[in-house]
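Yeah, one chain of the complex is gone here, protein chain that is, but the others are all in their spots.
Our next item is subunit A:
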Amino acid sequence: MSDNSTCSSPMEELHPIFLHHLPSSFSVLLKTRLQAHFHVLDPCDSAEPVSSFLASHAHSVRALVCAFLTPLTAETLELFPSLHLLVGTSSGLDHVDLDYCRRRGITVTNASVAFAEDVADHAVTLLIDVLRRISAADRFVRSGSWPVKGDYPLGSKLRGRRVGIVGLGTIGFQTAKRLASLGCIISYTSRSKKPSASFAYYPDVLELASNSDVLIVCCSLTQETYHIINQEVMRALGKRGVVVNVGRGPLIDEAGMVELLVQGDLGGAGLDVFEHEPKVPKELFGLDNVVLSPHCAVITPESFQAVQDLTVNNLIAFFANKPLEELAVLGTCSRAATALERALMLVGSATE
């Protein structure tokens, strides 16, 4: 129950929202913030069985917050006959039955704009780390090898490297901007050409890969994009090619990629996501030309704050029947105002 003094309305006057989540410390933070503004309905707060709790409360719920990657099925959504708004708190929405939402006319929002800078920063970090061998060199020093083995093997320069962005949404664009400042030559593929982007456009991934040294995968996972990065695409990148994935594991044919890396037919990989997290193919552990991170691109206090702000602001606007464009958005992203328009997107164009 909220006793937050920033809220002047009595409990009964707060709009009810349903919080759909799995137990975790991250969702506790989100819930505490939401409780300052809304009457949060959470089955975990009640001694009732979940089905009974839902029977009592779900029928009038107009807005639901889906915490992070908690799966949200049609079966669950059917229990909310008055649902109009589903607020996602992640960039990707592949854990939500979007087809069902589309059929019901439920508006779905995601949090790309809140996370975009951190994910872009992470994509850049993975690429620089692979090209300049940062983690491998750090291991070299920590093992005491420097005085014994002498100079560390040379890395590769960033300037002039042709980087192909797969999916030029909010995250892809922020990544492109950063890599361009490092001298990379940017091109991209996307479901449709972006008229506002000055980068070269390729209509499909294979052509993009044939004209690139690096692929940064940051598109959403759908039936069409499953294994979009397959062996043919990776071979087109070349033996010195590098793949960076900050999207979803299943965007890449993982077994195929491991085979190419082990054989030396792919130059390197920087991976934040995997097909069967937290399982990671053991063959990668012995390679110095890969950098592996445990799906943590958005795990920073700044992103937590930004997603909470975005969630609260979207909900406040929804209950006030205000168009979202008029809201001021908190956070460091200078393109936030335009990006918030994109935050209230209809299903199907949500992340790209």
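Things worth noting here:
As a convention for this text, a residue touches a chain if its C-beta (ideal position, glycine included) is under 8 Å from a C-beta of that chain, and two chains touch if they have at least 3 such contacts; residues count from 1.
Note that in this section contacts and distances are computed from a predicted model.
According to UniProt, the chain absent from the figure is "Hydroxyphenylpyruvate reductase", selected among "Vacuolar protein-sorting-associated protein 36", "Hydroxyphenylpyruvate reductase", "AP-3 complex subunit delta-1" or "Large ribosomal subunit protein mL46".
Here one chain is not drawn; of A:Leu14, A:Ala36, A:Leu69 or A:Ala180, the residue touching it is A:Ala180. Which of A:Leu126, A:Leu261 or A:Leu315 touches the hidden chain is settled by the complete complex: it is A:Leu126. Contacts to the hidden chain, counted on subunit A, fall at residues 117-118, 120-122, 124-126, 128-129, 132-135, 137-142, 144, 146-147, 150-152, 154-159, 177-178, 180-183, 277-280, 285, 291-294, 296, 299-303, 332-334.
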